[in-house]
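Removed from the display is one protein chain of the complex; every other protein chain stays in position.
After this line comes chain A, so read on.
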Amino acid sequence: MIAENTQTQMRKGILEYCVLSIISRGEIYASDIIAELRAAKLLVVEGTLYPLLTRLKNNGLLSYNWVESTSGPPRKYYTLTEDGRGILSQLDQTWQELAYAVGISQKGANS
């Protein structure tokens, strides 16, 4: 239970960073984001993504374009804004620090 909880917390912590990273690679559709997250075994259900995307968009990190689709209604394609890129680079920095911290914690400072 405790392990599960911690896992959830850790996944959640990096989810936003991962989503921003995926989008930073280019204009992308929500279900494609999901596909990548699922491949990374970070997220399974699609419904969860929409509130996250909406929030990021409202915070000014993302913007979207309506793109015509062959199979159904127009789709929202997300891109990073300038703010988003700024935040992402900060998060990149943080992630380096965290990876370092984790590596140090696991192997010891001297090795």
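Here, a contact is a pair of C-beta atoms (placed from the backbone, for glycine too) under 8 Å apart; a residue touches a chain by one contact, two chains touch by 3 or more; residues count from 1.
Here is the rule we go by: contacts and distances are computed from a predicted model.
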item: UniProt protein name of the chain not shown, from "ABC transporter permease", "Phage shock protein C (PspC) family protein", "Ubiquinone biosynthesis protein UbiU" or "Putative tricarboxylic transport membrane protein"; value: "Phage shock protein C (PspC) family protein"
item: Option touching the unshown chain, where A:6, A:69 or A:94 are the choices; value: A:69
item: Positions on chain A contacted by the hidden chain, ascending; value: 8, 11-12, 15, 30-31, 43-48, 50-55, 58, 69, 71-73, 75-76
